[in-house]
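Subset of chains shown; positions unchanged.
Chains here go by letter, A and B, matching the order in which they are written, and residues are numbered from 1 within each.
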Amino acid sequence: MKESAVKKIVVLTSGGDAPGMNAALRAVVRTASHYKIECYGVREGFNGLINDDFTKMGPRSVKNIITEGGTILKSARSLEFKTAAGRKKAFENCQKHGIDGMVCIGGDGTFRGAKVFNEEFGIKTIGVPGTIDNDIFGTDNTIGYDTALNTAMEAIDKIRDTATSHNRIFFVEVMGRDAGFIALNSGLATGAIGILIPEKKDSIEELFATFERAEKAGKASSIVVVAEGEKLGSIYDIAKATQTGFPSYDIRVAVLGHIQRGGSPSCADRVLASRLGYGAVIGLMDGKTNMMVGMKSNRMVYTAIDEAVKKHNEIDQDLLKISEILSI
Amino acid sequence: MKESAVKKIVVLTSGGDAPGMNAALRAVVRTASHYKIECYGVREGFNGLINDDFTKMGPRSVKNIITEGGTILKSARSLEFKTAAGRKKAFENCQKHGIDGMVCIGGDGTFRGAKVFNEEFGIKTIGVPGTIDNDIFGTDNTIGYDTALNTAMEAIDKIRDTATSHNRIFFVEVMGRDAGFIALNSGLATGAIGILIPEKKDSIEELFATFERAEKAGKASSIVVVAEGEKLGSIYDIAKATQTGFPSYDIRVAVLGHIQRGGSPSCADRVLASRLGYGAVIGLMDGKTNMMVGMKSNRMVYTAIDEAVKKHNEIDQDLLKISEILSI
């Protein structure tokens, strides 16, 4: 094996937390240790770089965390890192510790920060896509997405029990400010009659037509899944409009909220996170920089960070059609 | 065995649905069948009595439902049954079918309705306590309560993952309009630093003192569990007041909502529901009426409906103290 391009790396988790971040962190730390690369954990995202919150990590530091949700390094959104002064401080701390490589686990915002930092100061950087939103280009799935899907699905399954018992209509809000992945897939998986997502132009007329179709099909209770970022209006507005349109309906709103960010990661997420954490370190050793590591069709792929933040993982419009046909 | 006091019974589920109602229903139907008593299922609670919505049920009608949340008979709150005219219609339908016994699965409101009906028309009635709220006198636990506790606890466990990762304070609302059982027990089980329930006089000063104590103990994130019926104000008001008192806190509100009513019942709920459904039929056969069947210390007990609706299952004030000591 040729000599590693890095000797001392940092790893951090940034942005909204996602189940599997710990598994990725464990993979980074243990892979580094295996190849005799020093590894420091940085707490609270980029803030830790600025505040010199570095801790040396070895295989035992990440013991048992593969099963745990959240991130033991904690996460944060850093305003200071958006300033040149903040990034300079961060770099000086990296210099002080002799850091020559960095693994950033997070989403879009994280990658953008990492890219600017890399361009300014040249520390080699690899991004690992960790976000429940699944909107990152360059990987089939992001870390945490599969777990969030299962959490949302199980919650909606429970809501259906009570919806059916009382002949009720439930509007269920799931996470996704800009992306409808969770809404679309959890809605399809739970037989929701309607799925409202930001990527599609929805109208109240169309929604009403859906309810009429459901009624005709003999459905006495129904679920509509709404992404947080739906543009038609807030879930409460949509529920209110529906109540006005169908005064006899017994309508309820459920906002799933932060349960979608927690929980022990699913097997798929633990495996994905393990592979990507490993791939990030291997990539750095190999001299790669300003890349994101992802999995496509079970194979590891590296994408330029630039491309990963410019493009988006697009939802499959076909899925909406399938969902409509299957939820008859 | 002496002759049964009833020959033809109805069974219905009424009020808010609870996991395990199906298991209770299955037990009623199969026990009746075993003892050659005819059994009719009535749909949508007392409404079904009024609307003559009776279906004959046999062992196969309740196949596999022991694992299912909700109630296949559906449930409803009936306004018409609160009128003398409505109850008369209900009685006439019972008479038409030759009904001489009734099993009502539900909560307080259900039992009150059943009691009036029994007093007016004399059909033998046994109540089965099915409600997630656990506020019924005459039984250690009500059907559905244990499942709801586990659902709430698992949700709060997930919320803790993200609370810890971001150093956040979460206010989590759980069900319980009049009773704090779910809040108290799920809060204790998840190490919540504060638990606000309607049975206790809470104050914002006391809550603030709790936060100060938590800070001193080095806690960077915390959970406060709030019962729906908390009298200090809505969870949003309480969160807002806390934000004013502690401007640096990163505060979030999570309302668990209807997921607490659904889901496959826990083992304890399936067993409880099976025993109580069996006990209800045995009680009717034995000539009992106007009684509720419950379990205390693993033994079946019958309580006068009158007593069951007048008294309430009281929360153990000791538990609040224990919770405070343990969540340090």
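As a working rule, a residue touches a chain if its C-beta (ideal position, glycine included) is under 8 Å from a C-beta of that chain, and two chains touch if they have at least 3 such contacts.
Note that the coordinates shown come from a computational prediction; the quantities given were computed from them, not determined experimentally.
*Asks:* For validation: placed chains = 2, all identical. Expected total copies in the complex?
*Replies:* So the full homo-oligomer, as given in this file, consists of 4 copies.
Everything below uses one rule, namely that only the chains that are shown with their structure count from here on.
*Asks:* Taking only the C-alpha atoms, how many degrees of rotation bring subunit A onto subunit B, rounded to the nearest 5?
*Replies:* Here the rotation carrying subunit A onto subunit B measures out at 180 degrees.
*Asks:* Can you check how far apart subunit A and subunit B are, centre to centre, with Cα atoms defining each centre and the answer in Å?
*Replies:* 36
*Asks:* In their shared complex, at which residues does subunit B touch subunit A?
*Replies:* For this pair, the touching residues of subunit B are 13, 17, 19, 21, 68-71, 74-76, 151, 155, 157-167, 170, 252, 254-259, 261-263.
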